[in-house]
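Supplied in structure tokens, the structure appears directly below.
As you look at this complex, bear in mind that one protein chain is not there, while each of the others sits in place.
Here is chain A:
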Amino acid sequence: MTGLRYVYAVCRPFDAPLQSQITGVGGAPPRLLRHHDLIAVVSEVPERDFAEQPLRAHLEDLDWLTETAHAHQNVIDALTVVTTPLPLRLGTVFHDDSGVRVMLEAREEGFLRTLDRLSGRVEWGVKVYAEPEAEEQPREPAKVTSGRDYLRQRRRSRQAHEEMWEKADRFARRLHETLSECAEDTRLHAPQNSALSGAPGRNVLNAAYLVPRRNSEEFVELVDRTKNEEPGLRVELTGPWAAYSFSGEEPGDRESDGMSGENS
């Protein structure tokens, strides 16, 4: 029985050895498949899990998805130590090595261009949350004695709510502008649904920034400085990531959508 080929990333050939202990998706160690001046990082995965139908089914299984996403990310992390990888989307599977080679051949020029553009850059993720505590609560749990009281109270809380959104929105826009000046490229991801992320507050900015490695410290400090700027707003930084959000061939024109944000 032959396995399928799971491809993690494409990169330029590199000299440093990959960390020896890493295992890829499904437990097999990743290996390098060279084609001209490109390398595909692949590992063998069993057909029973990665053929189209089982893969589809697995992707609906959160435990499987979690494990697979982390395994994918571990390989990308290990690559990031030795080179600038161009990560592929989760679940990119080929029938065999020659399928991978044909793909490399077909997309060679585009890959080389993108790798040049990303070389020495990393991605930082910045999220802003409006925290529920910031919503002004009436001090005393005001007794509702009449319908009119009730309506008045409702209106007050709605106004406070709207002001908070405007404030959050202004803050997020300003932060995005500031950070964009320090970044070579940016992407706005759809806001994360708080029910899914488990993070408190409502996610009002979910952005990715492409930053040269050497400017990363500066970028992180810039984010840090904003952290306590506005009460009720929380800023979260993630990274450094491989440039997942910037792996498209055309810089600057792709924004992910499709997932709507909150559905409360």
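Note that a contact is a pair of C-beta atoms (placed from the backbone, for glycine too) under 8 Å apart; a residue touches a chain by one contact, two chains touch by 3 or more; residues count from 1.
Everything below uses one rule, namely that contacts and distances are computed from a predicted model.
Peer 1: UniProt name of the unshown chain, from "Gas vesicle protein", "ABC transporter permease", "OB-fold protein" or "RagB/SusD family nutrient uptake outer membrane protein"?
Peer 2: "Gas vesicle protein"
Peer 1: Which of these touches the unseen chain: A:L65, A:V82, A:L112 or A:C182?
Peer 2: Touches the omitted chain: A:L65.
Peer 1: Thinking of the whole complex, not just what is shown, which of A:S119, A:S157, A:T178 or A:S197 touches the missing chain?
Peer 2: Considering the complete complex, A:S197 is the one touching the chain left out.
Peer 1: Kindly state which of the options A:L18, A:V41 or A:V93 is in contact with the chain not pictured.
Peer 2: A:V93
Peer 1: Quickly run down the residues of chain A that touch the omitted chain.
Peer 2: These residues of chain A touch the chain that is not shown: 4, 7, 10, 50-52, 55-56, 59-62, 65-66, 69-70, 72-73, 86-95, 99, 102-103, 106-107, 114, 123, 125, 187, 189-190, 192, 194-199, 206, 208, 216-217, 220-221, 224, 238-241, 244-248, 256, 258-259, 263-264.
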